[in-house]
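Beneath this line is the structure, given in structure tokens, with notes to follow.
Of the protein chains in this complex, one is absent; all others appear in place.
Lettered A, B and C in written order, each chain numbered from 1.
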Amino acid sequence: MNKIYANAEEAIKDIEDGAVLMLGGFGLCGIPENCITALVKKGTKNLTCISNNAGVDDFGIGLMLQTRQVKKMISSYVGENAEFERQLLSGELEVELIPQGTLATRCLAAGYGMPAIFTPAGVGTEVAIGKETRNFNGKDYLMEYAFDADFALVKAWKGDAAGNLIFKDTARNFNPLMAMAGKITIAEVEELVPSGELDPNFIHTPGIYIHRIFQGSGYEKRIEQKTVRKRL
Amino acid sequence: MNKIYANAEEAIKDIEDGAVLMLGGFGLCGIPENCITALVKKGTKNLTCISNNAGVDDFGIGLMLQTRQVKKMISSYVGENAEFERQLLSGELEVELIPQGTLATRCLAAGYGMPAIFTPAGVGTEVAIGKETRNFNGKDYLMEYAFDADFALVKAWKGDAAGNLIFKDTARNFNPLMAMAGKITIAEVEELVPSGELDPNFIHTPGIYIHRIFQGSGYEKRIEQKTVRKRL
Amino acid sequence: MLDKNGIAKRIAKEIKDGYYVNLGIGIPTLCANYIPDGINVVLQSENGLLGMGPFPLEGEESPDLINAGKQTVTMLPGSSIFDSAMSFGMIRAQKVHLTILGAMEVSENGDIANWKIPGKMVKGMGGAMDLVASAKNIIVAMQHVNREGESKLLPQCELPLTGIRCVKKIVTELAVLDVLPNGGGFKLLERAPGVSVAEIIAKTKGKLVVDGDVPEMEI
Partner (left out) sequence: MLDKNGIAKRIAKEIKDGYYVNLGIGIPTLCANYIPDGINVVLQSENGLLGMGPFPLEGEESPDLINAGKQTVTMLPGSSIFDSAMSFGMIRAQKVHLTILGAMEVSENGDIANWKIPGKMVKGMGGAMDLVASAKNIIVAMQHVNREGESKLLPQCELPLTGIRCVKKIVTELAVLDVLPNGGGFKLLERAPGVSVAEIIAKTKGKLVVDGDVPEMEI
């Protein structure tokens, strides 16, 4: 049973047109750069992408928008992308906006085998339309369903041959959640090590959730908003 | 804002008769030994204890059973304790047995602000009696409620002044879940370090969930079933 | 009348020792600069960070360490990193004591609208709906009137809602106001320096409760 793939092209080879994908990352932080590049090269079309954001015009999921590979985005915030806006207004792209915590928890639900969860987010707003509302202890909650994604594409800092993953700083974000939620989960890592090199106490995603893993390359890790203090 | 307490006696001082407690641990592994000893010394009565197990006759929660401090146990498995059995059969002790995954997930629900969760565990059994059953995608689930505990008593390997916790090996078990679930959470640690000494990437329980922390002492860490291989 | 930093400074007075606080984008972010001395406050960033510190020194920024506004940040001693489910878990469980965020409109019963303007490109609600639906204590930092000079404190929100009956306090360039329970309206607590009660009344479209003398705020 070997989970190690040579590269992104091999790992994503069987992602077909029309697939439902999850892509980890928050903004451009912790996104599966290699998988996105490989999907652009492969040209897979009509994708549904579950991702907190949609990248920027020339990076991240924005690259797949440029090539019109995305049919639908399910996101919480999509504000940094002119091509996205153009496709949305022209009706080429379908968008479902959902609260960020709902997005995260629907991933958790999938990874934990819970068919639905309750959250107060969106009660009394247009997000609640068509959803079951339920009162617990005097407070209203919406029932939201677990995601059902064909593939999850995640990016980790380190990974081992058993599929165990470790994330760095806030590049963790949605990655471990989506890693648990995909029917098939593909992990790209900055550093792939043999089994036994990672401390079992400090694994963020146990290998049981990971089906394919590969050593990524050429990471750009673009910073979206560089904010710094002046050195005195 | 100081979370550090001198010892278990100080940390549990305001636990009153009739309180609902969560106690971390699996068997005797990772139990809050110092807090239990302090509770026995304080003599707090009529406690409801949510804990996966009930200790053994002369260790763990068993010590609080000897002193008749426990009114009710909510557990998944209570089989290693003769005094427990005696009190149960005599009607002195009330016991609610729930599936282990349900126990864990009801803690998670409390810590994550989810009023209820769905699990298939117990469908079609006596555990389902009186509970709402709901079908999702052709499979039945029980709706189970988040726990509501006054105090959670947990034991960690290391902790810092900010309340961040790290657990060792399978002594993790229910501890991080109960840590999130208590209205007031008290953590005892084998090693208390200043803030900044623990790597933020490898914190199991963020300090926001911990209200009180103290350096434990005199850990016995009893092994319940020593099983070994012979050296050849 | 207060400038943005003045609003942030006044709100910062509401932050108590031991609070875990989530700051929204814009004026709320500025509050971090005015946290009173001698109190210990931990900033939560909903992308998965507790113990957020100031922006990094030039050259020390990391693409792996950003806040929810996607800005490069730092971590203070005692920080912790977690995934987005735990982040919103602790928000829903009300472990975060105070949420400070901006708004386009607030209604007299505490409804808030801050994510969508019909006819304009919708960027999304991000974590705002989770935060306002969960937080026990929500303070809104905003201008009292919009660019057209219309009051943003209304009987009912006209824009699509972000959350209902959730805002507890509002600080604008003109005033500090509590949102009274059960639709009781906006209670005027303090005037900004040099601002008259008459001006606040004129610029507040929702029900305004003015009870006795209204002191000028101290900042």
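Of note:
Everything below uses one rule, namely that contacts are C-beta pairs under 8 Å (C-beta built on N, C-alpha and C of every residue); 3 or more make two chains touch, one makes a residue touch a chain.
Bear in mind the structure is a predicted one, so any value in this text is a computation, not a measurement.
The chain not displayed here makes contact, within the full complex, with A, B. Contact with the chain that does not appear here is found for just one residue of B:4, B:40 or B:104, B:104. Across the entire complex, the residue among A:24, A:62, A:99 or A:207 in touch with the chain not shown is A:207.
Mapped onto chain B, the interface with the missing chain covers residues 26-30, 52, 75-79, 85, 88-89, 97, 99-105, 107-108, 119-127, 157, 167-177, 204, 221-231. Touching the omitted chain from chain A are residues 1, 110-114, 160-162, 164, 180, 194-196, 200-201, 203, 206-209.
The rule is simple: only the chains that are shown with their structure count from here on.
Note on chain placement: the centre of chain B and the centre of chain C lie 36 Å apart, centres being C-alpha means. As a whole-number value, the distance joining the C-alpha centres of chain A and chain C reads 29 Å.
Chain A and chain B have Cα centroids separated by 33 Å. Listed for chain C are residues 75, 81-82, 85, 88-89, 91-92, 134, each touching two or more other chains. Under the contact definition stated at the top, the residues of chain A that touch 2 or more other chains are 105, 119-120, 167-169, 172.
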